[in-house]
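Shown here: the complex without one of its protein chains, the others still in place.
Presenting chain A:
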Amino acid sequence: MVAYPGVVADDLFKALADPTRRTILDELAEKSGQTLFEICSRLSMKHQLGISRQGVSQHLAVLEAAGLVETRREGRYKFHDLNTAPLRHIAERWPVRDTPGPEKSTP
């Protein structure tokens, strides 16, 4: 997905730009390995998001293209897992400094 360090695929930012997709990631962070049915249930029951199953499928496809969601077939079922590895590219591009900058310590 990423050709060389420092470059972050547009797909990743596009995937993160949508609040529904971020909610899907939150739910998968709570529990990885969900069927489409469970993801739809969580969005409608916990978050009162009235999105069609097709709409959720489309969001999942965008997340999958960005590498944030991976699908896995187990027997007759398909499960969705969270993969946060692509987020590391963001931190690598704009590293978080451990020591506060001088302007921060100035009152």
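Here is the rule we use: contacts are C-beta pairs under 8 Å (C-beta built on N, C-alpha and C of every residue); 3 or more make two chains touch, one makes a residue touch a chain; residues count from 1.
Quick note on the criterion: contacts and distances are computed from a predicted model.
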| item | value |
| --- | --- |
| Per UniProt record, name of the chain withheld from view ["VOC domain-containing protein", "FMN reductase", "4Fe-4S binding protein" or "Zinc transport system permease protein"] | "VOC domain-containing protein" |
| Option touching the unshown chain, where A:A9, A:L36, A:A65 or A:L87 are the choices | A:L36 |
| Omitted-chain contact residue, chosen from A:K14, A:K78 or A:R93 | A:K78 |
| Option touching the unshown chain, where A:K46, A:R72 or A:R93 are the choices | A:K46 |
| Hidden partner chain, residues of chain A it touches | 31, 34-38, 41-42, 45-46, 53, 76-78 |
